[in-house]
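One protein chain is absent from this view; the other protein chains keep their places.
Let's look at subunit A:
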Amino acid sequence: MGADAVFRVDGLRKSFGQNEVLGGISVELHAGEVTVLMGANGAGKSTLVKIISGVYSRGSGSMQLAGKVFDPQTPAEAIRAGVVTVHQNINDGVVADLDVATNLTLDRLSGKGVPTFFNPARVRREAKAVADRMGLAIDLKARVSDLSLADRQMVAIARAMAHRPKVLILDEPTSSLSSAEADRLFALIDRLREQGVAILYISHRMSDIRRLADRIISMRDGVVSGVFDRKPLDYEGAVNAMLGRKIHLDRVVARNSAHPVLTVEGLRIAPGARPISLTLGAGEVVAVTGLVGVGKTALAETLFGVRRPLSGAMTLNGKPYAPGSTGEAIAAGVFLVAKDRGENGIVGGFNIERNISLPFHRRMSRFSVLKRRIERATARRQIDELGIVCRSEKDEMSALSGGNQQKVMVARWMAQEARLFILDEPFQGVDISARRDIAAKLRASADGRATLLFVTELDEALETADRILVMSEQTIVGEHRNADIDLERLLAEVAGGPLHSAA
């Protein structure tokens, strides 16, 4: 097998100070194959990618590309040699204010031998060639800022492919795409695979992995803990190798609740949508699932007072509930862990402690003066409760891994007792072990409140909820008790309606 590897990493080591992040990694990539790299947060995936793409220098070990020594000092060198990386943050790969054609040829705007004057006709010609090779069906004159995330992703990848690389590295490319959008990405990846590109694909999403992988490499604690290349691929084995413990999809023991906390009657959250009615009981965990863009976030925000419903009424603990602001919702005991923590949750200028206390200043102060001792005690307690890995409560948020950042967001809202606890995509960009920790914590603490989860991934709903509601077209179209679920019916409901046929 080793002989035909296009790209080979041998015994790569890397330390930051005392901390050894990579302890002798050896990886091979083959032409025309998708190699999936799996690993929990902190396993060293991103460090490996950054070394390969020339961002970090390696400690020891060697890299070879097509039989020659590969030792990039800068990202530009790596690209020139034929190793191209598309990073997780889509907007890093495109310039939003330029049109698609210019983006596709951006890398030819500077460097040696480039004409001084910008020739729009030539740019469009070259861009068209690139787009055709990729099978990209996007208007080349459109401005990138007007494109959907998925289209931007395509442009970023097509731009990377304009270099005709031998090795393409994709770092969690589907983390902000809907499944229909992801399907388009997969089609593009299939095409690249046929063209003989060696692809290293990093992802947490099992559905992506099942769809794409020719080989799987699992990483744990800075070493390769398993390579799986015999068909059919042993997915469970790969997950086990990554986590180092036997995981099985624990079936939750579905609970029933007799005591209603929140009742929603005839709630309409979008013009033309059918009204929503639902009841959430004390002690139960309910998951709302559905595709991206079916109104999950709109419903979460309506319950939390960010937006007003078009019609309908809500009752919380027997009293009418119509929050006019997030402050009123919080005062009533309705808390929301918003999705996309970087955008909606984390206050970058604050450390862990101050991020945790953020919503509860009023309760933590006397005469409006904050009681710092209580603030610190709360932060320490919550760090313990959720097992947040940090040096102290004074750590900056940027020092934490994605999973731990998310734990801080959950810890923030669990610092006080909620009546209704809403979490919108709480497992987004979170490694599997942190996801399990958070889910376990949610279930363990569910008594006395209603817990409402909004998740796109069905697995996440199945793992955590007592009851699963399905949303489609801004309303709720199905309800399932999480015991002996009729998965086919559930999937039909998720996919149902004109939304699906359009996709």
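Criterion: a residue touches a chain if its C-beta (ideal position, glycine included) is under 8 Å from a C-beta of that chain, and two chains touch if they have at least 3 such contacts; residues count from 1.
Keep this in mind: contacts and distances are computed from a predicted model.
Novice: One chain of this complex is not shown here; going by its UniProt record, which of these names is it: "Inner-membrane translocator", "NAD-reducing hydrogenase HoxS subunit delta", "SWIM-type domain-containing protein" or "Pyruvate dehydrogenase E1 component subunit alpha"?
Specialist: Result for the unshown chain: "Inner-membrane translocator".
Novice: Given that one chain is not shown, which residue among A:Val21, A:Met154, A:Leu303 or A:Ile346 touches it?
Specialist: Missing-chain contact among the listed residues: A:Ile346.
Novice: Among A:Leu358, A:Ala377 or A:Ala440, which one touches the chain that has been omitted from the display?
Specialist: Selected residue, touching the omitted chain: A:Leu358.
Novice: One chain isn't shown here. Among A:Leu98, A:Leu370, A:Val389 or A:Ala440, which residue touches it?
Specialist: Reading the full complex, the residue touching the unseen chain is A:Leu370.
Novice: Could you please point out the subunit A residues that touch the chain left off the display?
Specialist: Missing-chain contacts on subunit A: residues 304, 306, 325-327, 329-331, 336, 338, 343-350, 354, 358-359, 361-362, 364-365, 368-370, 412.
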